[in-house]
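All protein chains but one are shown at their positions in the complex.
Chain nomenclature is as follows: A, B, C and D, assigned in order of appearance, with residue numbering initiated at 1 for each chain independently.
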């Protein structure tokens, strides 16, 4: 179980002090899939970085299974908006990078990673360079890289936003199934409300200036059990979308007048 | 009225001759909004470039209002996937670029362009540089730039694909309304099937190797009259989406096995 | 180095440039005179007086062959060890006055109102040049247009490409210009300037304290070469020097060397006479480059040369 | 309350930064001071040869002397003028050549191997030929400075022209732009950053060119001061010139960097 308590983060620059996020308290149950949505600049990436231990919060504490988390933890995996596969490494080297860095690289973990690569349909691409792969394939490889050291908490920062629509729909399904199977806890940051609804059990809507949780939505049980693609096509999807969309419009128009 | 007749384009490289598109025959009525969708590499951009006169077809002819088109024509406007606003020019200079290049820059056309800029909510941004604008604003400025020399045929090559979901929805509405008001003919290339349905009157589904028209769908009258956002929320939208999606899946799986 | 009679001593010698003006040195090397004195010469060309002196000061060379004026410059700045001149190689200036138009009967007055491409300011050739002009009643800064901003290596081609009516050049360029008809030797600055210690072997004081013996043997070998150069036939000189001057025809080498020999530019003995020393300082003083009068007894070692020539 | 505490924290942060900056500045000054003291001491104690390395105090004295008699100003301004001329000619000429190469693909293909050879050629060795062509005067010095920078400018700027995102050109082509308009509205402005950063390199090259040129042929200038210093074995004069050159070149470099920052900020990115 992941618990954030009164997390606050202030960025300092020469001119300003920006309160990026403040007063964030939330819990995520083991195996739960939650999403963060909200206007640009409301601190979603900041919060994810804090959970991942990449950034120190100005105040507040994070507990993971009742242990206080400080700095890097083996329990977390992080996936960025773009794949950031290292272009000078083959796919195999890329996905094993986490193992090498954490010192977990053994024939056993390596073969397990290859298996995962195969499961995600990249078995035949192990020895090619990232440049030869399509965007969707690259994001799948990045997923394998993240999963290789077997983190239990996955932090996904808009992993699908750079993909085209069809690819995105397919990858949503794949990620959802893979994570459900491995019983991972996941936090997804997204700009795409329908994606959030399709994939998650719970949605945290953020507002900005400073970034706080504006509202939490529980996705109806009925939609949760479906795959993302099925969810999108479910008759009740649109009414639910409409509902949150209005809330989102409110939040956005409060602070911004730009599209 | 735009008419393509047996358009074929072959690309030559040292190793291969690639038949990018072949045997494309279609007509678009004045004021009609059509979309091209299809797998990556099926020649959508190629075809758009040919219509815009940026590329010479290997064979075939294009008629615009019964005149044969060759090379650049004042009748066409083109919008790219990214805004490609010139970062070293202010928004005003950017949107007036087309006027300057075509020699149409007069106080009158200039003030008309400013009016358009205002209509699209960028009136106060005329004298800032593109870097200060959000993605959506930039794409709106690019739209104004395209519209400034008053083309009657608009070619839109995935203009929304780099935007986040909410922005995209809003911009779709804005573009749709603006073009309807000005009674423009438009060809939209997109990867996003729901976008194609939401915006257009007719959808051309392409297949690749070589790129040809696989099927043409007429969007039901009922959906056509709605704004894109309303279309997406219309009860009949999803069944229609489902129908084309399957067709699209067919086309894609025929040639590709990647997401 | 080691000074036992049997062992070979290696002497690191830095020469300021490679020139036929230094013929006796190459002759001593080529004819084996150094070898017979059990000296192994390691010759490096350190292009320019500054680099040669630097090599000497920084122990990069045991002996330097360079103009004596350099030692005066250095000794005037209180070096840790004084630089001692111990063997003279050339005793006159080595440059020639060359005219673009063949002079029927050259008079120094001909230079009036001409354009004179001289050597670069601060160097010995320039100082002697001006000295000679003055002593022929020509004010180098009034009576003619004096160009003295061109780098040593580039004077010849500047003249060849049209700059100046007269030029001051070393051998073998002088001979070459005559051969090619570019210019004609009008006068010799060497003959006009009188004896001066133009190029001298010098070393730091400690060299003589530690290696007196080596210096002696070095000078002895040199003396033999100095004698040889005045006895040898032009052909012989050409052949002996050829290995040091790739790509220069032996005849050109011989012509140039003989020209120097005939005006007694090559010192006949290593001894640096006081008169020449003073003459040098006079020339420097007139050029405004003499930092201070330098003591002959202090900076010139005559004992070695005397020992060698006595035998 | 909260806002108050944020302000306090911000002040603390700024104090921290200022302290850090001061520490950097202090270390820099200490380094410089230590260097000069060490130099002075080493020279005085004859660990290094004072004849060759001179010593800061003497260089300082010479500096004052040459400033007060005005000669340093004369030498410096001559060298500066030559450098500026060489720099401008090299930059402008290189940019023009790059334009010609861009204009004609055939031309550029033909000249490609020659550019490589010209670029690879150590141009400092071409002194004599330059003197023959331009005569033994200031023209040769400027030519040397120009020569040193023009080829690399051509190559870098042409490369930049080629690298301009085709889509900018596409935008213009959709308006029926001519090749000249493409260049004027897209290619050239897109390359201003590259051109300016090439200029930073060119300043350095122009300095080297002028110094080398003054070595070959000069009556005045900082390079002449060096050569003359060598000639009469006055190394403190050499050191003084070197220091003046380094400082001036650094100032010129920094000015262009400032210009670069200014231009880029004006463009809004």
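Note that contacts are C-beta pairs under 8 Å (C-beta built on N, C-alpha and C of every residue); 3 or more make two chains touch, one makes a residue touch a chain.
Since this is a predicted model, take the numbers as computed values, not measurements.
**Student:** Touch partners of the unshown chain, restricted to the chains that are shown, please.
**Tutor:** Output: missing chain touches A, B, C, D.
**Student:** Using the touch definition up top, pick the residue from C:10, C:161 or C:239 that touches the left-out chain.
**Tutor:** Selected residue, touching the omitted chain: C:161.
**Student:** Using the definition of touch stated at the top, determine which of D:6, D:72, D:186 or D:211 touches the missing chain.
**Tutor:** Touching the chain that is not displayed is residue D:211.
**Student:** In the whole complex, not just what's shown, which of D:42, D:139 or D:242 touches the removed chain?
**Tutor:** Considering all chains, including the one not shown, the answer is D:242.
**Student:** Of the listed residues C:172, C:194 or C:238, which contacts the missing chain in the full complex?
**Tutor:** C:172
**Student:** When the complex is taken as a whole, what residues of chain B touch the one chain not shown?
**Tutor:** Chain B touches the missing chain through residues 10, 12, 14, 16-17, 19, 58.
**Student:** Even though one chain is hidden, which residues of chain A still touch it in the full complex?
**Tutor:** Touching the missing chain: residues 52, 54, 72, 74, 76-78, 80, 82, 84, 86-89, 97-98, 100-102, 128-132, 145-146, 149.
**Student:** By the contact definition given up top, give the residues of chain D that touch the hidden chain.
**Tutor:** 23-24, 27-28, 31, 48-49, 52-53, 106, 109-110, 113-114, 116-126, 128-129, 132, 203-204, 207-208, 211-212, 215, 223, 226, 230, 235, 238, 241-242, 245-250, 252-254
Throughout what follows, only the chains that are shown with their structure count from here on.
**Student:** Going by CA means, which chain is nearest the middle of everything shown?
**Tutor:** When every chain is reduced to its C-alpha mean, the one closest to the whole-protein mean is D.
**Student:** Can you tell me which chain lies farthest from chain B, using the average of the Cα atoms as each chain's centre?
**Tutor:** Most remote chain from chain B, centroid-wise, comes out as C.
**Student:** Measure off the straight-line distance from the CA centroid of chain B to the CA centroid of chain D, and report it in whole Å.
**Tutor:** Taking the average C-alpha coordinate of chain B and of chain D, the gap between them is 48 Å.
**Student:** In whole angstrom, how far does the Cα centroid of chain B sit from the Cα centroid of chain C?
**Tutor:** 84
**Student:** By the document's touch definition, which label belongs to this structure's chain graph: line, ring, star, complete, or other?
**Tutor:** other
**Student:** Could you list each pair of chains that touch one another?
**Tutor:** A-B, A-D, B-D, C-D
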